[in-house]
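Complex shown without one protein chain; remaining protein chains in place.
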Amino acid sequence: MKEKLGLSKEKIAEARERAIAICAPVLDFIHEHTSVTVERATLRLLGADGADADGVPVPNLVVDSLRQNLSEGAALRYANALVVKGMTPQELNSAITAGLDISKIPLGDKTAARAKAGQLAQAYLDRIRNNRGHREKKLAEFAGKNNSPLLYLIVATGNIFEDVKQAQAAVLNGADVIAVIRTTAQSLLDYVPYGATTEGFGGTYATQENFRIMRQALDEVGEREKRYIYLTNYASGLCMPEIAAMGALERLDMMLNDSMYGILFRDINMYRTFVDQKFSRMINAYAGIIINTGEDNYLTTSDAYEKAYTVLASQFLNERFAYAAGLQAWQMGLGHAFEMDPSIPNGFLYEFAQAQMAREIFPEHPLKYMPPTKHMSGDIFKGIVMDNMFNFVSKATGQGIHLLGMLTEAIHTPFMMDRYLAVDTARYVMNNMASFGDDIEFKKDGIMVRHAHEVLDKTLEFLREVEKTGLMDAIEQGLFAEVKRPKDGGKGLEGLLAKSPEYFNPVESLLEEELGIL
Amino acid sequence: MKEKLGLSKEKIAEARERAIAICAPVLDFIHEHTSVTVERATLRLLGADGADADGVPVPNLVVDSLRQNLSEGAALRYANALVVKGMTPQELNSAITAGLDISKIPLGDKTAARAKAGQLAQAYLDRIRNNRGHREKKLAEFAGKNNSPLLYLIVATGNIFEDVKQAQAAVLNGADVIAVIRTTAQSLLDYVPYGATTEGFGGTYATQENFRIMRQALDEVGEREKRYIYLTNYASGLCMPEIAAMGALERLDMMLNDSMYGILFRDINMYRTFVDQKFSRMINAYAGIIINTGEDNYLTTSDAYEKAYTVLASQFLNERFAYAAGLQAWQMGLGHAFEMDPSIPNGFLYEFAQAQMAREIFPEHPLKYMPPTKHMSGDIFKGIVMDNMFNFVSKATGQGIHLLGMLTEAIHTPFMMDRYLAVDTARYVMNNMASFGDDIEFKKDGIMVRHAHEVLDKTLEFLREVEKTGLMDAIEQGLFAEVKRPKDGGKGLEGLLAKSPEYFNPVESLLEEELGIL
Amino acid sequence: MAHIVRPYGDTLDDGKVQLSFTLPVPHGLKAQEAARIMVLGWGFSDCEIVHSARISDNFTFFVAYAKTERGVDYDAVEADRNEEEKSMSMDEVNEFIRARIGRKVVVVGACTGFDAHTVGIDAIMNMKGYNHHYGLERYSMMEAHNLGAQVPNERLLEYAVKVNADAILVSQVVTQKDTHIHNLTNLIELLEAEGLRSKFICIVGGPRISNKLAVQLGYDAGFGRGTYADDVATFIVKKLAERMER
Partner (left out) sequence: MAHIVRPYGDTLDDGKVQLSFTLPVPHGLKAQEAARIMVLGWGFSDCEIVHSARISDNFTFFVAYAKTERGVDYDAVEADRNEEEKSMSMDEVNEFIRARIGRKVVVVGACTGFDAHTVGIDAIMNMKGYNHHYGLERYSMMEAHNLGAQVPNERLLEYAVKVNADAILVSQVVTQKDTHIHNLTNLIELLEAEGLRSKFICIVGGPRISNKLAVQLGYDAGFGRGTYADDVATFIVKKLAERMER
């Protein structure tokens, strides 16, 4: 893709420097802290699994009972229990669900426990590495069969078994990526439900069993269609690292995983979110998972023309936090969206310019492009035409991950036929104008070029301001997404802990080593 | 609109020279001939009107009775009857419908008759000039209120009174041009039906009364919307000049009027068609009417990619014949169409290139751009998306007259809601990407540029071949539209006549004078 | 055992259906309510008017989603034509003719009445065919005469008699005001008046034609959208063989 906008390389480089400076103090803070869900994720990667009769998951039971000693990390005590009791993780998990409180088990040989924990962690990481290997093998086997951009479709029936039908149909129609949308407000649960589920609202619970069921269904239909099908779910929320761990174990391929989404859009405490996102991203990095960030959300509440710079600024920050967690550029599905008011004269040109700008500034990143949602109405005919304009821009600017818009966006979660029409029309258009982007240039100083330059300038200005203010203070003052989030406010702060000097986490250590990060 | 294709000016000039050479012998032939409908049109512009009890129109009654002397022109005898009988045209028309055969009336003072005819013709031409003045006044009054391109919508209920409702609604939604589609096969009638009609198939009869009714309805709603509404009908067929005359009298603004359509697509005799088109176009020229040519029809039976050059070649010929009839470039709505198979990779680029090419080669011509029809299916959702791509190209390449596609094209003549959706979505898109065409350039030697060059080259080659063969022989050999039309075959040849040396036609003379043509 | 099927939105038997239509009433809340009542009147148990727009002073456009309890017994549905029988290819048809009929099969086709849509009949008959399916003119064991468009029924019949046709192929595309019905009926009446109906296999095709309709009008078969020459050829030769072997 030839560059069309003539953006200043210096400005782009400066923006990246600003992002580094902005994130540095936050990364320092992260380094010194852990959280209940980081510990639970760690436990899951040692084998903690299952749930008690009330549905409380084993990792929660363990972490709750270890609340006093948690700043040392939960791994040691879980491994200690295994060593002392001479149990397998499965046996221990059963005992725990039956009432065993492992905090009551006296600490035995620390070295033995540490070794045990390291060994278990290594076995789980090996499983994740195998998953990654399998994915890479399949992608090589079916090379050239996926659409470009990848066509990403959501299923959201609330029932994993219905979701499977919808997903398989979507794949037969041409989808490359299936995202199982999560039930309303799961992000606010401080635990991950257990088992297959059939009752969600506007989406389906993210559970490890649901992941497994959908993975198998997609592998099946992918084999038939000779296309590797990417499975996607949502990590963001109070259990970000745990869901990342579950996804890595069940070979998910993409994960919604933003560094600030929870803070801004779900009012989750900022300290907690920053700590959680890092650990979850390390897992994703290792698993070869592509993260999707949530910049599109800025535009569902703010104006897409005026606030375009907030999207770009957030992309720079998400990128920086991602690199710091060991992710590679090809794993960064930075988000943006086609959300301009359709009545704006030349709105299409601004969208085109912004999409092209993202492409040029993040050339190796897959970029996740979101369809019109806010301005969709009950007029499904106009809706499908708006989606068409979006499909056009996406193909013409070489986006990586293309979330298909639904003509019924303003009405209901997608019907099977809505999804069919979305894929069918997108494939028509993307084939019909496949090389358009390569065949045109932008007029020097034209509307598109000027708009992109303006957005970059505003972004830089904004990042400078955030650097001066400090990221956490900036959030507190409402500089992002037009919401103010007090540092000590929001959900989940009580789950945050400073690491003690004895802090032990074999998963973290192994990941840091493997990813070459500190 | 800046040029984007870098087409060779020399080649374009050569194509025009070829067209001049191709048309020259045909124009000579035309000059020496008249036809029953040319004579009937002339009579209409002297006042012949009405129909007898069997519905046979007065101009037909007169021309039929004068069949022996027709090579001298019908005007003299009609005027003679007026002078001899001392009647007004109205009185004479009544007498004729009651059985009077004017061929039986002895020829009186030829000079008086000629003077009478000249006087009557002048009065009718004055009425036409007034219509033109009125249109110009209204266009100036409402300047800037029409869409660009003009949004052109058809009505086709078969019933003029239903058509009026449909048309008025279309105007309220935003239409600029209303075309009343003609009933199936009216082009094959060698007379024009009389009066208001309510029973057509796939369209409504073109009658003078129907013209009047619709004109009034559109003026009404145009006044309310503060937009001049262009009324369009179809001249092509066996009565081309008469319908042009009626349209001029009732202030139509556009007229389907192709130099070869009848030959190729309705199997009307070629001599007859060439003669008729010239006279009809002179009337349109004088009336300030914009003609629409029918190149789009080539693509409903031939492949739009392979046969693109036949469209361009026909545009050059239509242009030449139009200039020869006194039309100005701004009156030439040369036709083309978006009819590429939607499954062709990069088909959109070829369409874009062709539309841009037409724009650059005919920069002052309004260009009538036709929507997808052939490849529309019962899938109305895909259909509206295809129409959207067409709307996009039309706006981006600055077409003049934009015939809106209907999502139900493959199903039925338009419902009121189909038309509403067409305008609504077109207006959204054309506003949203209004300046896109101006904001881009085409890549040098890119797909679009190369395609346009190729089409121009092929056109030139084709025109050279036609010149060598001669236009009439070329048509006979099937070089156009993949149909062979023998010179002496087709409908209506019996209505053709060589003009005698005494040929008298005051309308023709006045028009030639006014238009400055020979 | 009935196998009842219902419209499907995102859950089995949720009965979800999309509708759109226009009512001749001014735009507004009252219009929306009228539209809702209209939809409920068709027996839908639930209806949301998700969009309404003013088309003109007295016309309003609606988009609705509704839910139905009603279903169809799928086991009892009879398809318009049996799909199990795959059509033969061109080569197979030629082979079949050679083996079972032993002489060229003669077909005459036309787009009749005022209908000028030749593309459909050409797709079936012309050499070059349609969508990579050759037309009947290319079949070595067939003799195909395509009379083109706007052919009066009388002329078609006359011609078919002259070339001693086995089958008459009629194309009808324009259906406004049932013009195709009148035209098709007229051909059969002509045939019957002359006592020739049983001499020809009579086939009609067009985008709005179904086999049911054709049979109802007295034809041997009808073919709709997406027909290829193979389908018609297969039908003709099988029918012919059947008749000859009787």
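Observations on the model:
To keep things simple, chains are lettered A, B and C as they appear, and every chain counts its residues starting from 1.
Going forward, a contact is a pair of C-beta atoms (placed from the backbone, for glycine too) under 8 Å apart; a residue touches a chain by one contact, two chains touch by 3 or more.
Worth saying up front: this structure is predicted, and the values here are computed from it rather than measured.
When the omitted chain is restored, the residue from C:37, C:127, C:163 or C:244 that touches it is C:37. Among A:11, A:412 or A:464, only A:412 touches the chain that is left out of the view.
For chain B, the residues touching the absent chain in the complete assembly are 156-157, 159, 162, 166, 377-381, 408, 410-417. Not every partner is drawn; the one left out touches chain A at residues 158, 165, 168-169, 172-173, 184-185, 188, 201-202, 265-266, 300-301, 374, 377-378, 410, 412-413, 415-417, 420-421, 424. Touch with the hidden chain on the side of chain C covers residues 5-9, 12, 16-25, 28-30, 32-34, 37-38, 41-44, 48, 59, 68, 70-72, 74, 77-81, 83, 208.
Following the convention adopted for this analysis, only the chains that are shown with their structure count from here on.
Rounded to whole angstrom units, the spacing between the C-alpha centres of chain A and chain B is 59. In whole angstrom, the spacing between the mean C-alpha positions of chain A and chain C is 51.
Chain B and chain C have Cα centroids separated by 34 Å. Residue numbers of chain C whose C-beta contacts span two or more other chains: 20, 53. Shared interface positions of chain B, defined as residues touching 2 or more other chains, are 421, 424.
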